Structure formats: C-alpha cells, structure tokens
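A single protein chain has been omitted from the complex, and every remaining protein chain is retained in its original position.
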Amino acid sequence: MDRSLLGVVLIKVEMMSTSALKRSVTFLFLLALVAGPVLVFFSPANAASHNGYQTSRKNSGTPNSSQVVRDAKGNVVSYGNNSITYTAPSTALIQLGHALYLQNCATCHGVEANGVTADGTAGAYPNLVGVGPATVDFWIESGRMPAADPRNVQAARHVSRLNHQQALAVAAWVNSLAPGFPLIPTPHLNNANVSDGAALFALNCAACHTIEGSGDALAANTYAPSLRNIPAYQVVEAIRTGPGNMPRFTGNLSDKQVNDVVKYVTTEIQHPNNPGGLGLGGLGPVAEGFIGLAIGVGILALLGYWVGERD
Amino acid sequence: MSEDLSRTPVSLSSVREDDPHLQPAAKNPIVVERIIALNFIAAMLSLAGFLWAYVVNAQAWKLGATFGGGLFFLGVGLVAWGKYLMPRGPFVEERHVLSSTQAERDSFADAIVNRGGGVIKRRKFLGGLLGGSVALVGAASVWPLLRSLGPMPKGTLFHTDWRRGTYAVDQSGRRIHTSDLAVGSIVTVFPEGKQDSERGQAVDQTVLIRISNQDYTTQKGREGWGPKGYVAYSKLCTHLGCPVGLYEQQLQLLVCPCHQSMFDVTNGAIPNFGPAPRPLPQLPLMIDSLGYIRAQSDYHEPVGPGFWERA
Partner (left out) sequence: MSDVVSSKLTKGKTFGAYGRVGQAINELDERLGVAKGGRTFLDKVFPDHWSFMLGEIALYSFVVLLATGVFLTFYYIPSSAIITYHGSYLPLDGQHVTQAYASSVDLSFNVRAGLLMRQMHHWSCDIFTGAIVVHMARVFFTGAFRKPRESNWIVGNLLLILAIANGFLGYSLPDDLVSGTGIRIAFSIAESIPLVGTYAAFFVFGGNFPGASTIPRFYILHVLIIPLIILGLVGAHLFLLVRQKHTQFPGPGRTENNVVGSPMFPVFMAKTAGFLFLVAGVVGLLGAFAQINPIWQFGPYDAAKISYAVQPDWYMGFLDGALRIWPSWSFHSFGHTIPLEITIPSVVLPGIIFTLAFAWPALESKFTGDKAMHHLLDRPSMRPKRTAAGAAVLAFLFTLFIASSTDVIANFGHLSLNSVLWAMRVLTFVVPLVTYPVTYYLAKEMQRAPGSGKRKTTNVVTRTVAGEYVAAPAPAYSEDVHEELEPKVVPTYIEVADPSVSGAVTVRR
C-alpha cells in the first residue's frame, strides 16, 4: 500500500476545500472498501512472529525468571515463580507432534513450518519457526487452528480439533525446530490479587474487550473476542504472545501482574455477581436503552391502552 | 337507525340519580369487585413481604419484586375500580370561552399604556437611568458568579509535562527500558513523577508502541524520533479527548473506542477513518546510555481536541 499517497490525500482532508473534499471522500470510500482486507494480508507486522519473545525484565514470561530448570542438554524445561510457572512440552511428544503437524497444518504452513507464500503474500500462512510453544498451543487449543476458513480475516474460536495432549505434541515438534518462548504457562491463581487485576484490566484490556469482557468489533472485520469461556492458562498465553491483532504484553507486565489479570478475568468477568438482576449481555447502555424503551415504555403504553378509552 | 342513548354524554350538574350514566360499566359488578379485592389483598401481602424482606436484608431482587409487585397490584385494583365500578359516564362539560371581552382587554391595555406609559413619558430621563441601574444590577449578579467559576485557560492547553530527558514510566512509576517491549507491544506511559497526578493522567498520557527492532521514522522531519522502533503518541484522541488505547498490531492501527477514529501508527498516527481531524501528536523519544526511554522534548503541538486558540 502506497503510504505516501495516503499521507498526501489525508493532509488535504484536514484543510478542506470543496473539490479536494469530493476527491478525498471518494478515495476514502474506496479505501475503506479495498484497504481493509488488503491491509490484513499485506501487513508487514506479521513478521512480528519471527522476532520471538523478547524482554530482559525478570519474571516476565522468559527464562529470566526466578526458578529455571534445564535438562541434561541445557535446554530450558521450565521456569517461573509463584505467580506463573512455564513448562516446555515433553520432548517425548515430538514424533507424535510431527505426525499431527503433517496431517493438520502442513498444507498451509509448509512441511518445514516456515510458511507458504500465497499469491506472493509472505504473511498469509505464517512462518512458525521460533514462535514458541505457547503460541502454537494457544492457536490450536482455542480451536482457531486448523483454520476453518483461511479466507476469513480473523479466525474464530471453536471447539479444538486436537485434544490437549495432541496440541502439546504439535507445540513440542514446532519448538524442536528452533526453541522459542514463552513456554506453556500454568497460573497460580491462589496467589493473585483480584483488585490489582481489575485495575490492570481496565488500563490494558478494556479498550478492546470492553470493561465487562464482552468483546466488540474492531477495524476492517477484525474483532476482540468475548472473554467469557476461556480457561485461565489460555488467557496467559494470549496476553504473553499477542495473537493476531492483539498486542503482546511482554516486559510491560510482570508475571505477578498477568496472574492478577487472569484471576480477575476468570472470576469477575466470567462469573459476574450481577446482584442487580439480569446482566443484559454486559453490553452497557445499548442494551439498557432498548429494554427501557421496548419493555419499560412499551408495557406502560399497553397499560395506558387498558386504562384509557379506545376512541 | 337507533342511537344508543347511553353513549350520549350528560352533564354532571344535571344528571339524575337513576341515570344509567351513573351505573358501573361492568356487566358483573360483583365479580369485578371480587377481582379487585384479590388485587388489593395481593398488594398488601406483597408490600408486607417487602417490609419483611427489608428486615431480613434479603437480596435486591426480592426487595424489588415485592415492592414493585405490590405497587403493581395496587395500581391494577385501583384502575379497575375507577374503570369498571365507578360511574361509567361519559360526562360532558362546556368549555367556557377563555378570552375576555374586548372592553376588558381595552381596560387592561389602558392601564398599562396610559397609566404606566404616562409615568415614563413624564419622566423619560429618570426611566432611562432606572433602566441602566437595573441592567447593572443584573450584570453585578451574574458576572461574579460566572467569572469566579474557574481559572482562565491562558496557556494551560498548549503544554504537557514532558520535557527534555523526562523518563517514560508506566502507571506504577516503573521506568521503561528498551529491552522491555517486544515488537507489537504497547504500554501507557507518563512523565516520571506525574503518573499519579490528575494532570498526568488527563493531559500527559502517552502510548508507547514498539513497531520495529530498528530505528523508525514515521514522517519526514521526524528522524530520530523513533529509536529502536519505539514510537510514542499522545493518548488523547484529537476528536474529543478519549484515551486511544485500542491497538491492532497487525493492522498497525490505533483505534479510538469512542467514535472509532483509526490512526496509522507507522505514518505519524494520521487518521485514515472516522471523525478525528488531526493526527495524534508524536512525542520525540531518545534512549539514554543505560537504555531507558526518555523524551527529547515536549510535544511539538497541543495535544487533544481542537479549540479556538489552537493554531
């Protein structure tokens, strides 16, 4: 996408003259129709998955953590702290994982998992080498991969096609190509502070997922999904790996902070108390307005029809 | 064709005691009376239930159901009584002409114009002075009330608290280091020391995004503003001031949750969709010798929505 053209036209949008207005309105309209799906596939930031997980901050999802356990060959087997423990999938699963990968993933991601160009777009079926086990496990166990329809702008959550063991196996095999981070997380919710989690959620998550965790539509057919039916470890995986358009939270959130957020999500978001009655879908004033008008004024108008006369 | 005389309205002052207009509308007044009695009994039981629920501190919905239900039954009973058991009518009342006679209007006008006008005509000069004094009383009552309401804006809207060398800190006051964020991460930052102040949160709020591993220039003339791929923009939307916290890392868009303005992060945060008129101001960054992210200077333009004095 030619960004300088974008820039030239858009500066004109600000200082408006009539003819430039017509041109830029027409251009913006076509841009909206065309650029949305195109930008998704042409986006250069798909390269993010190649950069691996980076932060030097301690206790933020990397082996730069309190307790690191290595195997005989020196590979990291697990690390973590009393907030979250990250574990590598067992190397015994690698062979099973390779077989499952060839069955379910190779047609799109390539036999060597380094991505397939489709119509010249490098990012269409991403390179999985070095992404880390948590990324692979998240996409598989949330049912988004294998993709039901690769043409969709954003893959939707489904019941997973592979069970937990199989997903770990695929993750083990991909990780064996080039080790990456973070590993598979296990949050220790008993040590979490739900109030800190609430404050962090409001600052970092509510802007996309809404403060009640209902999810909402984002630009160009992307969306932030609802947080209602997600197990705790998948929430950690999503936060640490930043799937799709979701930003990655690496060094800016410590494991303790992530654990707090997960506790908040799995308690208040997924099981709200709702002492006031029906939750009305957690959509806020939109739902309340419809209920107030349709049911409140509606029922009262019907009652008025009874109280008054007909003619 | 026979006219149903019972539907012809009669006047209340002239109706006889045996007139069918005074009869209840219900065909079976006894049955209706029993139904109304049941409603009143239900209302009493429900409201007594409310009092009991209040004493035992029952849940909110029980309090509401008994209170609302009691009122509702009471209303049904009372309306039914008025509609079915009371004189069915219809009754008629004549409209008396609202307006007075021309003579009365003339005498009213005469009092105002001749008596009042005469006074002013004789003392025109005094009348003018009286008018002036009353006007000043009005000004004296209103002006201090309004002027004391708040401070003059002066230059408040033109600057933030970012200065040369100010450290970027997150909401807990922790300084951001270059190794903290991965590509595709976002964190809300404030000038060091201002993260807890009202002004810090309201005006200085800034989003720090890592869009690359290399130095990034978002616009011509902004070379060196994006060291190591870290770019910072004001979080205040240029439309109406909502925090632009919604970041899509693949589309490279900052979307404002209020009215869905979309800012291109790689191109100086120029809005390519939605009602925002201007790009988000960019904060020039630098990295010090220890690797901490600091501001080069304040923003080069006022942050936030437009106002008259903004050039």
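We call the chains A and B, going by the order they appear; numbering starts again at 1 in every chain.
In this section, a residue touches a chain if its C-beta (ideal position, glycine included) is under 8 Å from a C-beta of that chain, and two chains touch if they have at least 3 such contacts.
Predicted, not measured: the structure shown is a model, and the values here were computed from it.
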Candidates A:Ile84, A:Ala113, A:Ala219 or A:Ile239 - the one touching the absent chain: A:Ala219
Contact partner of the left-out chain, one of B:Pro29, B:Pro90, B:Gly117 or B:Pro144: B:Pro90
Residues in chain A touching the chain absent from view: 13-16, 21, 25, 29, 32-33, 36, 194-199, 202-203, 206-212, 214-221, 223-224, 264, 267-268, 272, 274-280, 282-286, 288-293, 295-297, 299-301, 303-311
Residues of chain B in contact with the chain not shown: 1, 3-4, 6-9, 12-13, 54, 57, 60-65, 67-83, 86-87, 89-95, 97-98, 146-147, 149-153, 156-157, 171, 188, 190, 198-199, 201-203, 205, 235, 239-243, 245-246, 257-261, 271, 273-278, 304-311
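Operating definition for what follows: only the chains that are shown with their structure count from here on.
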CA centroid of chain A to CA centroid of chain B, Å: 33
Chain A-facing residues of chain B, complex: 59-61, 64, 79, 83, 170-171, 176-177, 179-188, 209, 211, 213, 219, 243, 245-253, 255, 257, 260, 262, 264, 266-268, 270-273, 277-278
Complex interface listing, chain A residues touching chain B: 3, 6-7, 10-11, 13-14, 28, 31-32, 35, 39-40, 43-48, 51-57, 203-204, 206-208, 218-220, 222, 242, 244-252, 275-277, 306-307
